[in-house]
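Of the protein chains in this complex, all but one are displayed in their positions.
Presenting subunit A:
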Amino acid sequence: MTDIGMKPHALSIENLSLEFPTYDGAVKALDGVTIQVGNAEIVGLVGESGCGKSVTTMAATRLLPEGRYKITQGTIRLFGRDPTVMSDEDLQQVRGKLVSTIFQEPMNALNPTIRIGKQLVGVIRRHEAISRAAAETVAANILSDMLIPEPSRIMQAYPFELSGGMRQRVLIAMAFSCNPGLIIADEPTTALDVTVQAAILRLIQGRARRTGTSVVFISHNIAVVSQICDRLYIMYAGRIVESGPTRAVLDSPQHPYTRALLRCLPERVQPKAQLESIPGTVPNLLDPPAGCFYRPRCLEADERCHAKPQSTTLTGGQVVACWQRSKSQTHVSNEA
């Protein structure tokens, strides 16, 4: 890693555009996405299914199917290094050691024919030159750190003997096992019971805070991420529509889409009142509409919205890409 005085960001994505070529044409999955994740920062990435949250982070760890996608512009830096030009060998060293990922589906994310302990030890010994016994101790410690009772017994178990919540704890333990600088948590609580969700969130947050690990937390549920994140990025149809400190975004959402998302939360609605939903559907990314992608569903859209909105930085660090917000702003940053 190059050390030029200042420590590089854990993850820095600049103006990234990415598409998947298909027989029907290119699906423009990401369009000018810019995300910065500082060291020891917990950042939320929020949006509907298919808006490009996972694609963004999987592009950064190069877990997308090789040869099936094309980065058309922009840069990615993981701790100052460019994953798109890494050799397979380097990439394998980086994954698990510098950056690890927790996925959504804990039921299938562990190998069904290998004991839990062996899977953990396999990952630890891949990245640390320690004996099997030492790796087992590390594994047991981190399992108990994840509030797993009787770690030594769990390590002897097969995944099918554990509940979904337990499996997700094991996967979080695995992600943290080599003390990575960055963890990508891709909807880690979505498949779990609501009662387990909060506990899992606190585990990730607690361990990350203690060890100074950066986290990118992906979710479609703005209420979930707002509980643990320092900053939020709101994504819509492959673009970042709004970002900023969590409090600022929640208290004064600027983009109509963010406001609509917040109105959809049951927590914020009076009992027995009609729950809101956003009319319309997400645009077809094979043939997206001109200008603002949210325009067809937006209640505030006007003529200007037929052109692509510029990102505007507000005082307080909020950034919003919407024509309705840009009129009174002092600083207009140019995109691309």
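The definition used in the following text is that contacts are C-beta pairs under 8 Å (C-beta built on N, C-alpha and C of every residue); 3 or more make two chains touch, one makes a residue touch a chain; residues count from 1.
Going forward, contacts and distances are computed from a predicted model.
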| task | Assign the chain not included in the display its UniProt protein name, restricting the answer to "Peptide/nickel transport system permease protein", "Carbon-phosphorus lyase complex subunit PhnI", "Magnesium chelatase subunit D" or "NADH-quinone oxidoreductase subunit K". | result | "Peptide/nickel transport system permease protein"
| field | Of A:T22, A:S49, A:T72 or A:N111, the residue in touch with the unshown chain | value | A:N111
| Looking at A:T34, A:T56, A:S100 or A:S311, which makes contact with the chain not pictured? | A:S100
| remark: Of the candidates A:L171, A:V216 or A:L261, the residue in contact with the absent chain is A:L171
| Of A:D82, A:E161 or A:D302, the one touching the omitted chain in the full complex | A:E161
| said: What does the interface between subunit A and the hidden chain look like in terms of residue numbers? | reply: 61, 63, 88, 91-97, 100-101, 103, 105, 108-115, 122-123, 126-127, 158, 160-161, 171, 174
